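All protein chains of the complex are present and in place, except for one that has been dropped.
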Amino acid sequence: MADRRRINGPPGGTRPAVFASSLNTADTATGRPQRQRQFNELRKIFLKTGLIPSASGSAYLEYEPSASLAAARSSPKSLIPPSSALKLACTVHGPKPLPRSATFSPNLVLTTHVKYAPFAARKRKGHIRDSSERDLGVHLETALRGVIVAERWPKSGLDITITILEAEDDRWWGDAPDSHDAPWGMINVLAGCITAASAAIADARIDCLDLVAGGVAAIVSDESEDSEAKPKLMLDTDPAEHKAILSACVVAYLPSRDEITEIWLKGDCSRAMLGADDKRSGHDALIDGAVDAARGAHSVLAEAVRESAQRFVGLAAGAQ
Amino acid sequence: MVGPTATLTPLSRADGSASYRCPSTGSNILGSVNAPVELPARRDALRPEDATVEVFVKPGTAPGGVGERYIENVIKNMLAKLILGREKGYARRGVVITLATIGGESVGRGDSYLTLLPALIHTALLALLSAAVPLSMTFSATVLAVNASGEITREPSEKEAAAATSLHALAFSSKGHLLLNESQGAFDFDTWEKVHARALAICHGTLTRTSDGDVAMAEDVDGQPLEGTVRETVEDKLHQDYAWKTDAP
Amino acid sequence: MNKEASLSIAERDFILNALREDVRLDGRQADQFRPLTVSFGEEHGHVKVQLGKTSLVVRISSEVAKPRDDRPFDGVFTIALELTAMGSPAWENGRQGDLETYVINVLDRVVRHSNALDTESLCILKGVSCWNIRADVHITDYDGNLIDASCIGIMAGLQHFRRPDAVVKDGQVIVYGLDERVPVALNITHKPLSVTFHTFDEGKRVILDATRKEEQASEADVVIGLNNAGDVCYLSKFSGSPVDAMVFVNKSSVALEKVKQINGIIDKALQTDLAKRAKSGMAEESRAENDREIH
């Protein structure tokens, strides 16, 4: 049934463009993008608060494009982008009174919404939230619920809305989905959501225990041409840059309390080849890696929140 | 040309209703008004000192869509300014206007409602009058098409509208104010001024000032001004309704 | 929401007590329909039905569409009904209520699922194009018995409607304008109509064509869908208190009589309209009656 509240496309449906170069897999013109960073080097994060004045708090987050994407941008040859870089906007509305119909709550009621823009991913997204978007919303809520001092606002609600303008890829576009495949891009998106939401909540001056930051680590097996691939631990992986991601983990981490409010680990992490003196099990190493990545994101977050605070002080001074 | 025909209060259930037929555009609209009514579901959204006007447009042979929501908004904004929503009994209540296309072509996807707009707002006005909703003034409206050679056609048929370079729907209050203008298609301001003058003449007749400063109306090529049609429809209905009284010795 | 204000106890008792003495508020017999008028507009398939104080407008329209993938030989027929504040102030615009879904459901079963309109005859080119026939029901005044009135409107509309003629020439479909070739009538296989009964007093009193107030005072409703030949195509006892099985048996013969009667009224109205059209120089359209080519 056609959606009566939107403008619908042709009733027969349309098909995404098929490129000649992807039809004959033998001669893929552009190869897989290569990771140019060290295994523990993070992508730069652009994070700015207060761009959306009508909201109580807001933040805009953008990942630095990977080397291959930056190259493709500066001198475009192919219309197929090699990879993509996360871009998202987060707004916080509240605390505000709960609707009349809601039941009594002694705490702040947190609602999270994550929605991809239709043009955010390689495949066009629908207008109605799908299961992965709802999943992200639930994960984000668990990540934030433990941080906010909720009892300070009884009978109130807090709406956190994230619009993803550009998402991370789940795999390199030339790869067929294989056994290791999972929506790896979602993991990166969640980390970005957590960091941005944290900045927006701070910008809305909601009391928090700490600045929660998101970080991603993954165990990947690629690069080596020989048949015996050595799975390695990498921080802040871009799924487009790896042939096979064995497992990945995202954490929401509170640095000053050394606590984790949300952890999401996927895949098989038992085969990680760590250093000789490293006695940690695979998943320990993975979580430690994700925490390290979160620490990195935290430094950016702290800077953005400081800016937000300065702006607020300036506003208050101006109002006097 | 054949002028529009209208009937007041054809329905029994609604507080007020009207049907309106415009032969040249082929549109036939049935409208109903329920006012004042309680709108319990929107208690939070109601303005405390004013009535809430709601307009619903139902296409004749297609499901409603975004186009209907848009034209509803236009009609609502126009009428909300005329309805005296702060009168006794109207504050915090709703004025619900429902307009259904029961004859003529439906509007396609991405097409404008311009050709139907005058019929819709005339129906809404008559239905409001039939429901005795207090209004600050009445109005009349028309739609004009300008074709490539600059010719102006009054109330164009579907074919004429499709061939036009620009379409203009205008509404004038009973006191001569420009209440609504919706123009689309390429045109320049001089054309619009011509259209404006013609539309004013259609709605109000040609205004001529007599020597003693009174404003008199004169009929011209466009026949009886539309303002008069609206007035006559209401007068006819009144005569009918009060026949028992007036005919009594 | 979308509920009529309920009857007062006094009003309800009044209706019930009167019924116990075989009296209805408008003076009808228990098995009597309200006065019915069916009239047609200028366009084909434009019907106005007035049943007592219940009135509605049905518009039938056609367009070329793609057939459904699983039924490449069939055309599409849809019945659209949306209750607006025009019919009753209790109905909210743009919100679907229980009554709306119920009425659509019954209409779908009586008219569409009984295959009153032969959808196979709507196919133009297998799997590529077919006619999409749409019946829009606009309820303009509501005073009970929506189902029967809508059924009458839709069936009359389908019989009155003429679609443009279409011809297939080497894979190319040519649709002729209404003024160019005589438009084609739809292929109606049979003429089913519904008759709605309402029961009172634990099923002891049964009336048909209830008004709005009688509907509100009733305990349960029974809908019987029949055609002229007496074939039952729909039978329902949807909700409310239990009804004796004999009611179905007894009332289906009453329903058959009513269906024949109403179909007679529709036929008469169609003929009058045809005569009127013939007079105004549109005589050739009548010849299209038997000219049903299936391409």
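Note that the chains take the letters A, B and C in the order they are written out, and that residue 1 is the start of every chain.
Definition applied: contacts are C-beta pairs under 8 Å (C-beta built on N, C-alpha and C of every residue); 3 or more make two chains touch, one makes a residue touch a chain.
Methods note: contacts and distances are computed from a predicted model.
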Q | The complex's invisible chain, by UniProt name, from "Ribosomal RNA-processing protein 43", "N(6)-L-threonylcarbamoyladenine synthase", "Ekc/keops complex subunit cgi121" or "DNA replication complex GINS protein PSF3" | A | "Ribosomal RNA-processing protein 43"
Q: List the displayed chains that the omitted chain touches in the full complex.
A: A, B, C
Q: Based on the whole complex, identify which of A:8, A:34, A:270 or A:310 touches the chain you can't see.
A: A:8
Q: Write down which of C:19, C:38, C:65 or C:262 is the residue touching the left-out chain.
A: C:65
Q | Contact residue for the chain not shown (choose from C:125, C:188, C:235 or C:274) | A | C:125
Q) Which one touches the absent chain: B:24, B:106 or B:181? A) B:181
(Q) To test your reading of the contact rule: which positions on chain A touch the chain that is missing from view? (A) 5-23, 29, 51-55, 58, 69, 76-81, 84-85, 87, 89-93, 96, 113, 115, 117-122, 124, 127, 129, 159-163, 165-166, 319-320
Q | In chain B, positions touching the absent partner | A | 50, 66-67, 69-70, 72-74, 77-78, 80-82, 84-86, 108-112, 134, 136-137, 158-159, 162-163, 173, 175-189, 192-193, 196, 215
Q: Touching the hidden chain in the full complex, which residues of chain C are there? Just list them.
A: 64-66, 124-125, 128-130, 166, 171-177, 179-180
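Criterion: only the chains that are shown with their structure count from here on.
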Q) Where the CA atoms of chain A average out and where those of chain C average out, how many Å apart are those spots? A) 55
Q: State, to the nearest whole Å, the distance from the C-alpha centre of chain A to the C-alpha centre of chain B.
A: 52
Q. Touching two or more other chains, which residues of chain A qualify?
A. none
Q) Which of the residues in chain C end up touching chain B in this complex? A) 1, 41-43, 46, 53, 55, 57, 59-61, 80, 82, 84-89, 92-94, 134, 136, 138, 140-143
Q: Mind listing the chain A positions that touch chain C in their complex?
A: 11-12
Q. Which part of chain B faces chain C closely enough to touch in the complex?
A. 11-15, 17, 28, 30-32, 34, 37, 40-41, 54, 56, 58, 60-64, 96, 98, 100, 102-103, 106
